[in-house]
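Left out: one protein chain. Kept in place: all the others.
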Amino acid sequence: MRTILRATAAGAVLAFAAFGANAQTVKLAFIDPLSGLMAPVGQNQLNSWRYIADLANQKNWAGGPKFEIVPFDNKLSPQESLNALKQVIDQGIRYVLQGNGSSVALALADAIAKHNERNPGKEILYLNYAAVDPDLTNSKCDYWHFRLDANSDMKMEALTTFLAKDKNVKNVYLFNQNYSFGQAVAKAAKEYLARKRPDIKIVGEDLHPLAQVKDFAPYVSKIKAAGTDTVITGNWGSDLALLIKAAKDAGLTANFYTYYGATTGVPTAMGAAGEERVKYVGYWNVNNEKFVGADVAMGFNKKYKDDYYTMATYTGIAMLAKAFKETKSTDPVKVAAALEGMKVQSLNGEVEMRKSDHQAQQPLYIAKWVKLNGKDVKYDQENTGYGWKTEVVLDTYVAAQPTSCQMKRPK
Amino acid sequence: MSPNALELKAVRKSFGNTEIIRGTDLAIPRGERHAVIGPNGAGKSTLFNLISGRFPVNSGAILLNGEDITGLKPFEINRKGLSRSFQITNLFYNLSVFENLRCAVLWSLGYRYSFWHRLNGLREPQRRAEEVMHRIGLTRRRNVAAGVLSYAEQRALEIGITIAGGAAAILLDEPTAGMNRSETAAAVELVRSVTEGKTLIMVEHDMGVVFDLADRISVLVYGEIIASGRPEEIRANPAVQEAYLGALHKEVAHA
Amino acid sequence: MAAGVLRYQPLNLARWIIWGGTAVLMAALPLVFTQGFAITVISQMGVAIIFTLSYNMLLGQSGMLSFGHAVYSGLGAYIAVHTLNLAAKGQFWMPVSLLPLVGGLAGAFFGVLFGYVTTKRAGTTFAMITLGIGELVGSCSLMFPDFFGGEGGITTNRVFGQPFLGITFGPAIQVYYLIALWCIASMALMYAWSHTPLGRMANAVRDNPERAEFVGYDTQKVRWLTLIISAFFAGIAGALTAINFEIVTAENVSAVRSGGVLLAAFIGGVGFFFGPIIGACVFVYFVVALSVHTKAWLLYLGLFFMLMVMFAPGGIASLIMMQVQLIARKRFGRIARHYLAAGASGLMVLAALILTVEMTYKISVDSATGTLMKLFGMEFDAAAGTAWAVAIGLWIVGGWLFNLACLRVARVWGEIQTEFVEGRA
Partner (left out) sequence: MEFFLISLLNGVSYGLLLFMLSSGLTLIFSMMGVLNFAHASFYMIGAYLAYTLGLKLGFFPALFLAPILTGLFGALIERFGLRKVHRYGHVAELLFTFGLAYLIEESVKVIWGLASMPYRIPAVLDGPLFTLYTTSFPKFRGFMMLVALAMLFSVYLLLMRTRIGLVIQAALTHPQTVEALGHNVPRVFMLVFGGGTALAGLAGVIGGAAFITEPSMAASVGPIVFVVAVVGGMGSLAGAFLASLLIGIVQTFAIALDWSLAGMLAAVGIGVTESTPLYSLWKLQLSQVAPVLPYLLLVLMLIFRPKGLLGTRAD
C-alpha cells in the first residue's frame, strides 16, 4: 500500500513540476455539459470563456500568464463531474470553471473542499459562473468556491423591487419547476412580495415536474382563469419556451418575469410569442445604455455565430488576471486570498467579490423582449429579429443579501 | 378417503359461444391406467387442460383423491400429486437433459425456492434425475440442450419430466404422437414401466397403444363421454362404433 | 463415483484458478494504473460489474427485460448515504466498510415492494411496468427534496471516526480496495446463486414458464424472489457508488442509468455468467474514458450496441467462447489468418467511420474555431476535399476488403463446424 501511495504522489509531483515549468500558460478546466440535453448551452459558454481568454491573452491583462480553457464534458451529471475533476487533478490543472446545474456545483464544491483538505499543496480553485443556488454562498459556502453570477435570491430581490414599483401589478402567479431551484424561487417570491407590496395577491402557484410537460395549454388556462397579470417563473429550457408559446396561443396577456429568458435556445423557440411580455433579470444586457460590451458580443457573434450572454466569463477572467498580476503568482492559494474582496470593472460596472461569502456583488438588469428598433435595441438574439431592451439597471446595494456563511479560511 | 384418484363432476367449459366440454362425469380409481379416446376436436386436450389447471372450468368440480382442486393454479395441482405431459413438446429448451430432469424433481424433494443450497451438492435430486434419465434412455445425451434433441428424444424427455417428480396421478397427452412403429413400441414400454403403481390418464390416437396399455377406456365425443369401460366392452359397444368409428370414417373420407 | 471425482477435480481446479486470478488481477491493477483518474475508472468498473451482474440475474438468467433497474441501486444508494450521515453524526455505530450491506438490504426492501407489482407479469408487459415505475421514481426524486436532497442530492463524507488499521477511506485507493473486495464477494455470491435451486428454476422459468408451473413452481414467486436478490446486489452497487463519489443525486435513479445497465449487460453477453463483467468494463470505458476523446461517444456507443444486436446477439462473451471452442479443438490456427485479414480491413472501416463522424461533428457543431482538426496524430482541414476523399476511399476499399474477409471467415467457420458435427457423428 505504501509504495502505491508513494508512486501516486511521485506521479503527481512530476505532473506538478511540468506545470511549474510552463507557468506562463494557466489552464482553466471547464467542466460543463458538452453532450446531451444541455450541450448547446454548455458549448456556448465554453466559447464565451475561450473568447474572453483570447481577449485577455491579446491584451495581456494578467501581465505575463496566458489563459487556456481545457474543456471536460460532465454530461450534466454530478458524478461525471467528479470523474472530470479527477482528470483535472491528474493533469495538474488548478482552476475549475463550472456553471450549469446547482447539483453539479454543490457536488464540485464539496469534492474540491475535500480534495484541498486531503491534499495540501495541490489546492484547486473553483469559479462558479452560473449556478445560482443561494446555499452555495450561505449554509454550504466554502473558501475555494467563488460565485460570479448573482444568486437566485439576489435576482428575486431585484425583480420584486422592480415589480413593487409597478402599480399595475396586482395578481401574481408563481409558475415553477418542481425541484429545489423552482421551489426556492416560489418561496422567495412570496416572502419578498409580502414584504414589499403586501397588497399584491398571489393568485396561484404551480410546481410542475421538470422537463416532463409537453403541453402547457392547460396550465395557461389555469393561469388565465386566476385573473393573472404577472407570472414569475424560474423555468428554463423548453419548459420556459413552451410556456410562453402556449400563453400566446391562448391569448394570455400577462407579463412573464423569468430568470432564464436569455439562455441559448429559448429566444429561438420563443420568437414572436414573447414579444413585449417576457422579461428577464440578469447581471447584464448587451442593449444597455451605452452598449458596453457590444464589441465583445459582436466579435463573439462573428467568430462563433452565436450570442454572448454569459458575461460572468468577462468578470471571471478579469478577476483572475488582476489576482495574477497583484500576487505575481498563479498559485491558487495566493490567488484565492487575492480574490477575497477584490473589485474589478466589468461590462456591467463595478463587481466586488464579497469577502464574507465569495458572492460577487454587482448591478442587476431587467430587460424586456422586443422587436429590434435600431435605437436602444440594436442587438438581435439568435437572429430572431428580437432583442432585449433594458428596462432598468438596479444598483448593487438593491439586490445585496445578508449571508449566513461562516467562512473557514485555511491557516 | 375416496377410492378414486380423480373424479370429474359435471364439468363444463366453453370458449366464447362454443361449449367444448358439456357436463363430463368421470371417475378413475387409484392405480388404474385409463385412456381417453375420441375423434379430433372432441375436447380431449381441453379436458386435460381443465384437470391440470391450465384453463379454469365454467362449472362443475374436479376432485383429486377426493379433494376439490377446481380453480387451483397449475403449480398447486402439481404439488398435490398430479403431473402432466403435453401434446406439443414443452421443455426447458436451453437447459441440458439432466437439468431439465433435475428441475422437475426439485419441488417434490422439498427444495422449493432455496437459494442457500448448492445444487451440485444435493445428492438426492442428482440421483433421482440420473435415475429418470436412465429409464427414459437419455443418459448418453446428459449434457445436450433439450432444444437440440431429436423429436423422439424430446418426447421421451417430455415423459421423463412428467414422471420425475413422483406424482401419483399422471396425465399423458398423446405420448406417441408423431412416432414411427419402433419408437412407439419403445414409448409404450416406457410408459408402462414408469407408471407402475400409479394412476395414468392418457389421451391417445393410436388404437394399438390404447388397447395395449389401458385398463379402462372412456370415449369422448363432442364434449360428452358416451361410454366408459374395459377395452373389450368399448370395442363391442355399438354406440361407440356408431359415433366414434363413424366419425373416423368421415375423417378418412375427408383426407 | 471414482469417475465422477476424476471428472470434477480439474474443473474445480480451473475454477479456483479463474477466481484466484481475478482476485490477483484486481489487487494488482492499481499498481499499473496509478493516476487518480485511472483509479476512479477502475473503481467505477468494479461497481458497474456488480450492478451489471445483478441486472443479468434478471435479463440473462430469468428472461426479465427491465427498464428500471436503477431504481434499486439508486434507492439503495440514498438509504446508504443517509445511514452514513447519521453514523458520522454519531447516532449509531456503523463502519463504512459495511455500508454496502445497508444499501443491499435497502435495495432488497424496494425489490420486495416494487417487485411484487412488476413480477406479476413477464415478457413485454414486465418491461413496460418497469419503465413506468422507473419514470415514477425518477420524477419523485425531484419532488421530495427531504429524502432525495433535491437537485443538489445528498452529500456525505466517508472519512469519520478513528482510522481502523490506518484505513480512513480518504484516499481513493483505499476505496478502490473496498470496492474490489465487495466486487469479488458479490461476484462469487451471484455465481453461487446461479447454482442453487432458485437460480436453476429461474433459468427454467426463462425458458418455459408454463412448464415450470407444471413441475410445481409458482413462476411469479420465482421471478419475485429473483428480483429481490438482484435488487439486493444492485443496492450494494448503489452504496458503493455513494462511498466512491460521496454524493448521491437524482441521476442514480434515472432512466439513463437503467438504460445504461441494459446496454452494458447486452454488449458483454447475457448468455454467460462472465459476459456482464466484460460488458460493465467496456461500458464504463465508453462513458468515462471515450467521452474524453470525442463528443460523439454516444454515437459510437449506440452504433456498437446495434452492431452487437445485429451480428453478435450473444455479446462479446459468446464471441470469446466461440474462439475458446476452436482453440480447445485445435482449429484456431486455421481461422486465425482470416481473422487477421478481417481485423485489418475492419480497422480501415473503423478509421473511415471515425474520420467521417469526427469531420462531420467538427463542421456541424464545432466549426467556430475553424475547421482544422487533429485525428490519429495528424492535423488536417475537415472542410477540405482531400480529407473527405480519403474517408470515402477508406470506406470503399476497407468495406470491400472487410466484406471479403468476413465472407471467408464465415466459410472457414462453417467448414470447421461441419467437421465437428461429422466428427461427433
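Order as written gives the chain letters A, B and C; numbering starts at 1 within each chain.
In this text, a residue touches a chain if its C-beta (ideal position, glycine included) is under 8 Å from a C-beta of that chain, and two chains touch if they have at least 3 such contacts.
Small disclaimer: the values here were computed from a predicted structure and weren't measured.
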Visible chains in contact with the missing one: A, C
From C:Met143, C:Ile173, C:Leu401 or C:Ile416, residue that would touch the chain that is not displayed: C:Met143
Touching the absent chain when the full complex is considered, from C:Val117, C:Val324 or C:Ala410: C:Val117
Option from C:Gly21, C:Pro95, C:Pro163 or C:Pro313 whose C-beta touches the chain left out: C:Pro313
Residue touching the undisplayed chain, where the options are A:Lys222, A:Lys303 or A:Lys325: A:Lys222
Touch list for subunit C against the chain that is not drawn: 65, 117, 120-125, 127-129, 131-133, 135-136, 139, 143-146, 255, 259, 262-263, 266, 296, 298-299, 301-303, 305-306, 309-311, 313, 357, 360-361, 364-365
Touch residues of subunit A, complete complex, unshown partner: 36-37, 39-40, 43, 178, 206-209, 211-215, 217-219, 221-222, 224-225, 238, 241-242, 245, 249-251, 264-265, 268-269, 271, 382-384
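Methods note: only the chains that are shown with their structure count from here on.
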Touch-based graph of the chains, sorted into line, ring, star, complete or other: line
Geometric centre distance via CA averages, subunit C-subunit A, whole Å: 36
For subunit B paired with subunit C, centre-to-centre distance based on mean C-alpha positions, whole Å: 44
Subunit B residues counted as touching two or more neighbouring chains: none
Touching residues (chain side subunit A, partner subunit C) in the complex: 1, 4-5, 7-8, 11-12, 34-36, 39, 43, 47, 50, 72-73, 75, 77-80, 82-83, 86-87, 89-90, 101-103, 105-107, 110-111, 114, 118, 133, 135, 178-181, 183, 209-210, 212, 303-306
Sites on subunit C touched by subunit B in the complex: 192-193, 195-201, 203-204, 206-208, 210-219, 221-222, 225, 229
Subunit B residues within the subunit C interface of the complex: 52, 54, 73-75, 78-79, 83-84, 86, 90-95, 99, 102-104, 106-108, 111-120, 122, 161, 164-165
